[in-house]
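Note that this complex is displayed minus one protein chain, with the remaining chains in position.
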Amino acid sequence: MAQFRQCPDTGLFFHKEAENLMKANAVAGVVCLLIAGILALLVVLTRWPAVHLLPADTFYMVLTAHGVCALIFWVIFFEIAILYFAGSTLLRSRLATPRWAWAGFVLMIVGAVMTMAAIFAGKSSVMMTSYVPMRAEPHFYLGLVIFAVGALIGCFVYLGTLVVAKNEKTYEGSVPLVTFGATVACIIAIFTIASGAEILIPTYLWSIGYISHIDPAMYRLIWWALGHSSQQINVSAHVAVWYLIAGVIFGARPMSEKVSRAAYLLYIFFLQLASAHHLLTDPGLSVEWKLFNTSYAMYLAVLASMIHGLTVPGAIEVAQRKKGLTNGAFEWLRKAPWDNPVFSSMFISLVGFGFLGGISGVVMGTEQISIIIHNTIYVPGHFHATVVIGTTMAWMGLTYLLIPVLFRRKMIMPQAAKLQPYVFALGMSLVAIFHMAAGTLGVARRHWDMGFAGNPLGFEYPATAYLLMGIAGVGGVIAVVGGAMFIVIAVGSLVFGEKLQKEAGLLQSFGFPLADSAYTDEKPARLPMAPSEAVEAHHDESSFEAPGTFILAMVLLVSFVIYYFINWKYLSEVWGLS
Amino acid sequence: MADENNTDEREEEKISPWQQMIDNPFLLLFIGVAMPTVFYTLWGVMEIASLPVAPY
Partner (left out) sequence: MTSFLPPAQKNWWAVPVGRQEIIWIAIALVWCLIMFFMMPLWHVYGNQNIANEAYKVTPAKYQAKVNEMIEKYKVREETAMKIPVVAPPDGADVYLLARLWQWYPMLELKKDVTYRLHLNSIDWNHGFSLQPVNINIQVVPGYEMVLNITPNKAGEYTIVCNEYCGIMHHSMLGKIWVKE
């Protein structure tokens, strides 16, 4: 018999097993974030030319560990928690096969520990990409495979939960938009994980000597179906989190279910093709393949992101205007709850992802422009805007939202929590912007010594590049401080936060079940459809519902156009290539 | 339509095929795996596999 409790503050229903799984996955994710953050500090302090902290071998080891821990473990653990939340809690459904879900969780932990152990043993400093024929220790690959299998089980538990919810009619009509977004993330995750297995299992067999050769070009092709798509899981999931937070904080409804879901549909069709971004200067792939794939088939997935970029803030604006904040174009935004870390994290995630991550990503993914950007430190600049400002900040906002709801603890240090998103965003924006700038001057990524000290051939990047890397270093330290504030507040709240429910003890914060008394065997009432009167009010064909958002969107577009053509101009100045 | 919130079974018949597709996670799963597998992975593998050997 599935047991549920209803959160008295939000009315959300938590299935007991799902709740514990969400907690366990979220806590595992935050632990990975903590490790990734400590490693980040070491990376930052080494790439900051004036500090240059670590020796080369340690640096490459730490960089490998940072990449794997942040880009794979942190985001995927947290994504599994989001899937269970979107599938079980939002649909008021029991989670399908909780035992399988726990098995998946255990596999993910085992895999993550195995891979991290291989890296820290020092003989697997192959970077996250582990391009063959460079060889890591076998358990580096095996750990990733085991982790992937665990995550795959999580995905199927989610799909199973959708089936259970439909069969048991726990909701009316179609699934909520947030759940749909999670489904898209889950689908992309399944392709991602399948690609990972496709390449990492043979590579594991090669590392133990069972297979004699892995083709390096094929490896790159299939590995990037893992490496890039895994970040597209984040995109789909963090857009869903934006919609969720907009709904929770403002009661905002999607401007149009049709538009938002159609945009997600474009993600399903096209988003994963962009793995080609990494192969634009590779030998052996035709121009046609590159053009089709790098542009997500004519930029249709970019179209989708631009749509979400309008409809998420647009939904907030409509909701705010309904509350009477109708003065001028931006009163709704000025009077938004900027001191609520749930909102500020989410809105910074949205703006940072669009302006810094989105624009730079499309520009660098242009077939020819990749020539002046590929493998420079521009690339980490870009993806720290997407994955850290975009995804990680959305996850942080969600964590602030869930500490009272899911963990039943009051947040500690509310003043620090208000500040935290701004500190983190400031630091990470400096990292992103100044790495991108240094990349345009040619500074290489994954490189221990931009000064090439003692090299008989001698080469010096322009002095500006050192300055830019120095500023990025300062930004990195600020970001680590912001990240540490998050960890202290989040973990501190789980341990020391005031209990909102007497059963929410220390163990319960880390995935152990609340006492049975907190739950009932009663099945939650069916999830009703959104009330429909709210929908009708807005079909005045002559005026815009969200004029302020439209202005913001046009600012984004103009920045996009200008930056895009500036890069073509840069490209046109380099040597002729054909 | 917009002005009614009617849960009659008759309503279901009018639902657009696009909505039916979006409401079907397993169809979406198929599309979401097939598209990149065909256009990215298989097409790419074929191109790399069919490269000529250096002519010297």
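Per-chain numbering from 1; labels A and B assigned in written order.
Operating definition for what follows: contacts are C-beta pairs under 8 Å (C-beta built on N, C-alpha and C of every residue); 3 or more make two chains touch, one makes a residue touch a chain.
Treat the numbers as computed from the prediction; the structure is a model and nothing was measured.
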item	value
Of A:36, A:333, A:372 or A:385, the one touching the omitted chain in the full complex	A:372
Contact partner of the left-out chain, one of A:38, A:197, A:441 or A:481	A:441
Which of A:131, A:210 or A:512 contacts the chain that the document leaves out	A:131
Positions on chain B where the hidden chain makes contact	1-2, 5-7, 11-12, 14-16, 18-19, 22, 51-56
Residues of chain A in contact with the chain not shown	56-57, 60, 90, 125, 127, 131, 133-134, 171-179, 215-217, 220, 243-244, 246-248, 251-259, 261, 279-287, 291, 295, 298-300, 302-303, 306-307, 310-311, 314-315, 362, 366-368, 370-376, 440-442, 444-450, 452, 455-457, 459, 461-462, 527-532, 534-535, 538-539, 541-542, 544-547, 550, 553, 557, 560-561, 564, 568, 571-572, 574-578
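Following the convention adopted for this analysis, only the chains that are shown with their structure count from here on.
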item	value
In the complex with chain A, residue positions of chain B that touch it	2-3, 5, 7, 18-19, 21-23, 25-26, 28-29, 31-33, 35-37, 39-41, 43-45, 47-48, 51
Complex contact set, residues of chain A against chain B	159, 162, 172-175, 180, 183-184, 187-188, 190-191, 194-195, 215, 217-218, 221-222, 225, 229, 261-262, 264-265, 268-270, 272-273, 275-276, 279, 284-286, 289, 292-293, 297, 529, 532, 535-536, 539
